[in-house]
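Complex shown without one protein chain; remaining protein chains in place.
We call the chains A and B, going by the order they appear; numbering starts again at 1 in every chain.
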Amino acid sequence: MKREIPMIITFVSGMAIIIALFVPHPPFGRVEETFNNWYIIISGFTMILGLNSLLGHNLDKVKRKAEGWPYSLTLILSFFITLIWGIVSTIRTGHIFASTSTFRNYYYTYVFVPLQSTMFALLAFFIASAAYRAFRARTVNATLLLVTASIIMLTQVPKGETVMAPVLGVAALLAVWKLMSEFESAASWTAGLPYLLLSIAIVAVYLPIVEVLRTQTTAVNDWIMNVLQMGAKRGIWLGIALGGIAMGLRIIFGIEKSYLT
Amino acid sequence: MKFFEKLAKIDRRIIFVILAITIISPFLFNLTFKLTPLEESKRAFNFINSLPEGSTVIISIDYDASSMPELQPMLEAVLRHIFSRNLRVILLGHWAAGVPLGQQALEKIASEYGKVYGEDFVVLGYRPGLQAVIINMGKNIHATFDNVDYEGTPLSKLPMMSNIKTYEDVACVFGFEAGNVGEMWIQFANARYGVKVLLGCTGVVAPDLFQYRQSGQLVAIVSGLRGAADYERLAKHEAFASYGMTAQTFAHVLIVAFIIIGNIGYIFTQSKKRRSS
Partner (left out) sequence: MTIFEKQGGIMGLFPFIFALIVGLTGPRNVKVLDKPNDDGSAVIIEWDSASVTPAVKMISIYKIPEEMWGHGSIKVVDLLSRNTFRYVDTQVKPGKRYYYYVRFWGEGDYIDSKIVGPVVPKAEWFHKERLPMLVVLLIYGGLLAYFLKRIRKGEEVYIRPIAGLQAIDDAVGRSTEMGQPVLFILGLGYINDIATLAALSILQRVAKKTAEYESELIVPCFDPVVMTAAQEMVRSGCFEAGRPDLYNQKKVFFLTNDQFGYAAGVDGIMMRERPGAIFLMGLFFAESLILAETGHSVGAIQISGTTSITQLPFFIAATDYTLIGEEMYAASAYLSKDLHQLSTIKAEDMMKGIILATITIGVVLETILTLLGKPIPNYIKQFLEGGLWK
């Protein structure tokens, strides 16, 4: 029964939600909202478990003077300072984020906000290093990716189109260089011919493409974002949606039992 | 060839330093570029412009300090536009740590325009529940927030709230999104109750929302720092976002330059390997 009872509960809850989607009549229509409210209440209590885990884990490290224990101590002190300051502020001003609250005017504004902003700002640096490392013309797909990403980056910002010509010029040169290397090392003329033709095509279309990108910046950007990438995204979304339904039905009907111990 | 090998393997710390200098420079030298607002930003601006005086806009703060650099300037530009049109604002949020940011911006901009709390704007604050909050607001906004504002003042005492009971009494919802709450506004507020939804979002989230724009479920998307700069330009009040766009231009050009440098090193190194084999 240890496995059967959770499976029955899963089945009944899952079917109730599915029925509630199609049957607005009470009591079915309210099922989703009711379950949501139960989840909110339960998740509030599980925060106690989370806090127990967080503080227990770090207190243990401090006690054992394990590697990195000063960071754990910092965490514990920060936790209690935030908690106590927040409570005191709330008692004094009636609301933790009231306009006269010291918690909001000092702690939130000068500690919390800069720390969070800094973490997000790291992304800019990591994007640069990831782009530098990953956007290499290893394959045709990788080349398409880096060219599209570069075009989007330059069309998204003001004056980006002014550097379009030199950037694409260098990219075209590199592409021609790579293609000519492939042509050189091809086994025969016929095997190397596609590379040669592609090189000529790149040289031929370079100027018109640059002109289009320079003068129709917004249109190109919008087309790539609204048509090209949206089409690809929709395909992936379709798969995700169907996969999600399949996974949900597997769990509801007890085919997937990995959540049971 | 060692030079080309080094080009393909530049230490990322060098990239970080050069990027930092590139981003800081426009702020030091006060450089701005003129930009042509994107269609989406114009659509959002025109929609707010078309609202009759006295209409109420619900502003939802669904971001926190990490997305502040992109969304706070956007929020301020939108608030300036709203108050200049003599529209009213109800501020709430689904990210507890972000609502104070919205509050700070609202109080600052409201005082610039001489707007009065309770008559021209109200802060309802944060309530947990997300979907439940959005759905319940369609039935009764007052009850959803326990009939009080964020400081505990009864909503019945705030003149502005006397005629605002559900989404039917507001002109639109303008959500500022850093996550997926925007989709909740669309799925529950727009789909169930028909309220018009506009979203201002970070650049990363915007592609997820284009499909809703195309299907007409969203009025407009104002996307990223570019959207914020566009809105500032349309509202004729250029501020942080406009300076930020210059820095972004320099940063983007630098990243593309690094990509090219990396590929130069890669291609030459690969050619050498092929020749030697």
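Keep in mind that, in the parts below, a contact is a pair of C-beta atoms (placed from the backbone, for glycine too) under 8 Å apart; a residue touches a chain by one contact, two chains touch by 3 or more.
Note that the structure is predicted; figures quoted are calculated from it, not measured.
Undergrad: Which residue from A:7, A:88 or A:127 sits in contact with the chain not drawn here?
TA: Counting the whole complex, the residue in contact with the absent chain is A:127.
Undergrad: Please give every residue of chain B in contact with the chain that is not shown.
TA: So the residues of chain B touching the missing chain come out as 12, 52, 54-55, 64, 66-67, 97, 138-140, 162-163, 165-166, 168-169, 171, 178-179, 193, 202, 204-205, 207-208.
Undergrad: State which residues belonging to chain A touch the missing partner chain.
TA: 18, 21-26, 29-30, 39, 42-43, 46-51, 53-54, 56-57, 60, 67-68, 71, 115-116, 119-120, 122-123, 126-127, 129-131, 133-135, 233, 236-240, 242-251, 255-256, 258-259, 261
Going forward, only the chains that are shown with their structure count from here on.
Undergrad: Taking the mean of the C-alpha atoms as each chain's centre, how many Å separate chain A from chain B?
TA: About 17 Å separates the centre of chain A from that of chain B.
Undergrad: Note which residues of chain A are touching chain B in the complex, please.
TA: Within the complex, chain A contacts chain B at residues 33, 36-37, 40, 94-95, 97-99, 104, 108-109, 112-117, 119-121, 124-125, 127-129, 131-133, 135-138, 146, 149-150, 153-154, 156-160, 163, 167, 170-171, 174, 177-178, 181, 185, 218, 222, 225-226, 229-230, 233-234, 237.
Undergrad: Per the contact definition, I'd like the list of chain B residues that touch chain A in the complex.
TA: Listed in rising order, the residues are 10, 12, 15-16, 19-20, 23, 33-36, 38-39, 64-69, 97, 99-101, 103-104, 107, 125, 128-129, 131-132, 135, 150-152, 207-208, 210-211, 214, 226, 229, 245-246, 248-249, 251-264, 266-267, 271, 274.
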